[in-house]
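Note that one protein chain is taken out, while the other chains of the complex remain in position.
== chain A ==
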Amino acid sequence: MFDFLDSGQYDLLGAFWVTVQLTLYSAVGSLIWGTVLAGMRVSPVPLMRAFGTAYVNVVRNIPLTVLIIACSLGLNQTLGFALGGDNFKEIGFRLAVLGLVAYTGTFVCEALRSGINTVPVGQAEAARALGLSFFQVLTLIVLPQAFRAVIAPLANVLIALTKNTTVAAAIGVAEASLLMKEMIENEADALFAVFGVIALGFVLLTLPTGLLLGWVAKRVAVKR
């Protein structure tokens, strides 16, 4: 039943390696972009607040498939952005990461904002009273405490991101679900085995993520 795995025809590990890379690059990117967005949404500058709010509310409500295909057909094929990639494979990968970051950043931003709300207002007041600037108050006092409060919800975002990388198949990035499509076409008799293998692969990626971050969340929790 699992013979197709031994045939040497499918590079299962390679495909999942692309999934892992998509996840890691997108995770780092959306963590940074989400933090910037959250900073904008709590900033004292009305224009930044307005941009942050508008961006989050527009982008998180667009289906990821639409975003990623728009990156490929719109940004790349129509407007000519290649993001420094040389070939189809590289460009596709980078466009997919861009779409995933643009999308996932909104969820990171909102998780962080809820974390910021768990930091007592007195913490920021004490920091301002010492003469710290807005940026210092945010980066030294508020965000470090906010991050510790939202590690568990961020783990959810990361797990969702891992699975969302399958959308990159829509623009031909050779990750796990694209390989699944190919296997289904060729191995119709082992359909459930194909599903099982791909599902297991994702569970193996996401389960430790959830467990590890759950443990980290407990360890770094701020005691009040």
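List of remarks:
In this section, a contact is a pair of C-beta atoms (placed from the backbone, for glycine too) under 8 Å apart; a residue touches a chain by one contact, two chains touch by 3 or more; residues count from 1.
Criterion: contacts and distances are computed from a predicted model.
This complex has a chain not shown, and the name its UniProt record holds, of "Septum site-determining protein MinD", "Acyl carrier protein", "1,2-phenylacetyl-CoA epoxidase subunit A" or "Amino acid ABC transporter ATP-binding protein", is "Amino acid ABC transporter ATP-binding protein". Looking at A:V36, A:A70, A:L132 or A:A170, the residue that reaches the missing chain in the full complex is A:L132. Screening A:G14, A:P144, A:G196 or A:G214 for touch with the missing chain picks out A:P144.
By the touch rule set out above, chain A reaches the unshown chain at residues 44, 120, 122-123, 125-133, 136, 140-141, 144-145, 148, 222-224.
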